[in-house]
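All protein chains but one are shown in place.
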Amino acid sequence: MARSASSGSTDYHFKPYNVGRWVVWGLFALALLLAPLLWTSSFAHTMLSQMGIAIIVCLSYNILLGQGGMLSFGHAVYSGLGSFLAIHTLNLISAGKLALPVSLVPLAGGLAGLFFAAALGYVSTKKAGTTFAMITLGIGELVWSMSLMLPEFFGGEGGVTGNRVSGKPVLGVSFGPQIQVYYLIAAYCFVSTAAMFALTRTPLGRLLNAVRDNPERVEFIGYSTQQVRFLSFMIAGFFAGISGGLAALNFEIVTAEVVGAARSGAYLLFVFLGGATFFFGPIIGAVLMVIALVLLSELTQAWLLYLGLVFLFMVMYAPGGISSLIMMNLRLAAFGKLRALWTSYLALAGTAFVVLVGAGAMIEMVYHLQLHAALGTEMRFMGATLDADAFDSWFGAVFVLVTGLALFELTRREFLRQWGTVQEEIEKEVKRREAL
Amino acid sequence: MDQLLINVLNGVSAGLLLFMLSSGLTLIFSMMGVLNFAHASFYMLGAYFGYALASVFGFWAALVLAPVVVGLLGALFERTALRRVHKFGHVPELLITFGLSYVILELVKLVWGLSSLAVSPPPALQGAAFTIIQSASEGLGLAWGNAPAERCAGVAGVRCSTFPATRMFMMGVALVMLVALWLLLTRTRVGLVIRAALTHPSMVEALGHNVPRVFMLVFGSGCALAGLAGVVGGVTFVTEPSMAAIVGSIIFVVVVVGGMGSLAGAFVGSLLIGLLQTLPLTVDKSLVHAAATLGWRIVPGDFAYPLAKITLAQAAPILPYLLLVLILILRPRGLLGTRED
Partner (left out) sequence: MAPAAAPALELRDVTKTFGKTEIIRGASLAVQPGERIAIIGPNGAGKSTLFNLISGRFGATSGRILLNGRRIDGMKPFEINRLGLARSFQVSNLFTRLSVFENIRCAVLWHLGYRYAFWRFLADLRDANERTDEVLAMIKLDKRRDVLAMNLTYAEQRALEIGITIAGGSSVILLDEPTAGMSQSETRRFVELIREVTAGKTLLTVEHDMGVVFGLADKIAVLVYGQVIAFDTPDAVRANPEVQEAYLGSALAEEGAGH
């Protein structure tokens, strides 16, 4: 409780040292530091680097989506243009025309992102809601089309390449080895994440939330809704540009697809999947994005289809994303109710797995027929040999699918019943505590 | 001159196709507040189903059946998925149609493969609808169908330009649809309700018209219109998995430029953008040429050269988006927009 003397100079504020917060950030920093030591293959290091880059851009996207309620279909424009400017800066450094340490190149990307967000955001934030979404789509297409028309800046078909081992090494760090690049990315990732988290605790951040909840009322408390959106758009563009700059250093090549609609769509998809309502949701989304794009696409041709279906189900049944599911269950655990549900969860997971096996088998068989018919009709699926042309393979898959669906539906109903009971118990507990 | 006429007709026909799509989009948006991100995907489904059904039942039957199938699929989606998301607000509705567009694209690639389909128009629509003959001596002439060889090939001072029958048919279908829509909106009770919903959706809701079944009907009908456009577009243009993406973003530009929720705006916007995409294709001049007429030379190495050397023909794809930005600065509610969104 705060008590202040009338003079205001001798105030006693009881602010308990927020141990929890230091622990979480400490763990985050530790994870960033130790990850490459736990997973030591160069493939793992590449993936970790990409995750660091993705975390920054997904968090920046969530400034718009989760905190501001602005649905953008063109965020890749800012990360992509940041990439291009960064690689050109890198090439200037390589040619000796610019004496900038390579480690500061991502800031050039950030400035590019900021600049373009200021220019294009001014137009975009004039409208809100669905119209805003369409504008970002249009501007994304505009930039993408321009990228094909200006090979001088965008490098044409082959893109623009660069060499990150340029300029004088600082403290022996030349950025040749991937591990050095990883730690640069990790440093930027930590600082950017902290900065974006800090934003949520500032007046602008809070007003952005207010604009999300009630854009009209904001005007009646003295703030211009458009100005709040515009400033936030610029900040989001800045961090997207930093992410793009890091990507330019990491891959040493930037092609036109970095500003494309597919990438913007990926940001939207994975931030939503991770969860837009909690700060750490996009971090989960970013990790999933890299895993899906790098690993899943190797496992199966149908990965985009699976992704689309997962997204559809998420929108329908869990619009808060994975982070909201985690938080819901943490709440259950806090009230000691998680134990009651874990058998239900297990049953749900089991039956869902059966459904996936059945559906997956069918989808994979069709893909096999479609794309690899020349190799014959036999294929391997999850350790079993299936004949894409044979009746029994199909019958088996359909049987598994239908059985799985039936069992899933039964377990789902039971789960809902149990969930309802648990929620009621929690409500009672909350009321009981309030009355104290 | 003949080339110009053909180009104008090309632009108008492209605009009419865009209108077939944007009208359905506008209707769905006006009645339900949902911007159907997957609208172009239903267009693609129309093309593919048209192809599949035509191989069994012939083109003319497919022209009727395919839109119905697409409409039913749309209604099914509304009933099972979209309805569930309605209570979460407009952003999740947009997101679910966004997810649907991914799924439809992958399913189409799954079933019909990655390359474009060899779709041949029915015999009645093959060849040219008419030929414009420009001769130095006789001026402008018109011949139905393909002009006979002796009038065109190798004759000095004579130029012939043909207008494909498929495009002619597309314009015809679009105009019939336009008239039917106009009659529906102005002469029937259903049309009255729709017109009211275009400008005052909450009032229509208060009057009890927002029954879930109406939603399903409207969504299904909008998708059916897109499917019809797809059947026609499929034989006129290329049928391939990327056809949805190509036309998808353009129809959103049309809707924003014309004014969200305005059918007349959708019409004007469609024609404007159809012409904007087609007419510049013949202009091989760039800013360098324009500057030259003013006596000002821009050469390689100048700062502005990369931008200035782009010809109008090369810039054609981005012109609609430039128009979008211009409209947003000068007239944010669109050309004929009435609703503040």
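Chains: A and B, in written order; residue numbering restarts at 1 for each.
We adopt the following convention: a residue touches a chain if its C-beta (ideal position, glycine included) is under 8 Å from a C-beta of that chain, and two chains touch if they have at least 3 such contacts.
Note that the structure is predicted; figures quoted are calculated from it, not measured.
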Touching partners, among the displayed chains, of the absent chain: A
Touch with the omitted chain, as defined above, among A:Gly205, A:Gly308 or A:Gly360: A:Gly205
Hidden partner interface residues of subunit A, rising order: 2, 4, 11, 198-199, 201-207, 209-210, 212-214, 216-225, 227-228, 231, 235
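We take it that only the chains that are shown with their structure count from here on.
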Residue numbers on subunit B that touch subunit A, as the complex places them: 29, 35, 81, 84-85, 88, 90-92, 94-96, 98-100, 102-103, 105-107, 110-111, 113, 245, 249, 252-253, 255-256, 260, 306-307, 310, 314-315, 317-318, 320-322, 324-325, 328-329, 332, 341
Contact footprint of subunit B on subunit A as seen in their complex: 69, 71, 123, 126-131, 133-135, 137-139, 141-142, 145-146, 149-153, 261, 265, 268-269, 272, 302, 304-305, 307-309, 311-312, 315-316, 319, 363, 366-367, 370
